[in-house]
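Missing here is one protein chain; the remaining ones are kept as they sit in the complex.
Now for subunit A:
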C-alpha cells in the first residue's frame, strides 16, 4: 500500500499544499520571544548576544530595515557581575543640554537606584549607529528579579545560553565533599596547630618595620 504524502521532494511539477506555504511564511517572519538569565553575567558580554537577537542577525532572512528582530526578556539584572573594579570606575554620563547640566555617576550608584539601567545602557551603546535603535530597545524587557508578569511569560518560546560560567561558593559544597577532597600538603613535623593565635615575630607582614618588630 502506498501512503500519499504532500512533500516538496515529490514529483517535479508537484507543488506543496498552500496551507503548508502559509505556515512556512508565518514561521519565518514570526517574532519569537527569548528569555535570558543574567545571574553572574557580564553586562557587556551578554549585550553582545542579546543585541544579535534583537536585530535578527540569527536569521537567514536578516535585513536592517526588514523588521525581523525578536523580543528578549532578561531577568536577575540585579545580580549582574562586572569585571574587577569596574563597579567603582565605570562611569555613566548624562547631559541635560542646558548649561551646567553635565553629571556623571559610577556604575554602583546607578545600580542602587535602578538595577536595570546598567544592562540597558550596555545594549543601547551596542546598537549605536542604527536608525531603528529605539524600536529595538522597546523590544528589550528587563526585570531586576525573577518576578515576571504572566502576560510576558506566556509568549516566551526559547532560551538564550549564558555567556559565563556561574561559579560555586564554598557554602554550596557539602561538608562531605570538602572533607573528601585531597590535601595538597602535609603539616610539618612537630607543628603546633594553634600557632596562628600567637604573634609570629619571625614572619610578620611586610608593612611593619624592623624597629617596631623587635620592640
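Just so it is clear, a contact is a pair of C-beta atoms (placed from the backbone, for glycine too) under 8 Å apart; a residue touches a chain by one contact, two chains touch by 3 or more; residues count from 1.
What we mean here is this: contacts and distances are computed from a predicted model.
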Undisplayed chain, where the name is taken from the UniProt record, one of "Calcium homeostasis modulator 3", "28S ribosomal protein S18a, mitochondrial", "BHLH domain-containing protein" or "Golgi apparatus membrane protein TVP23 homolog": "28S ribosomal protein S18a, mitochondrial"
Of A:113, A:131, A:154 or A:189, the residue in touch with the unshown chain: A:189
Residue among A:42, A:122, A:140 or A:160 touching the omitted chain: A:42
Interface residues of subunit A (partner: the chain not displayed): 40, 42, 79-84, 87-88, 106, 108, 111, 164-165, 167-170, 173, 177-194, 196-197, 200, 203, 205, 207
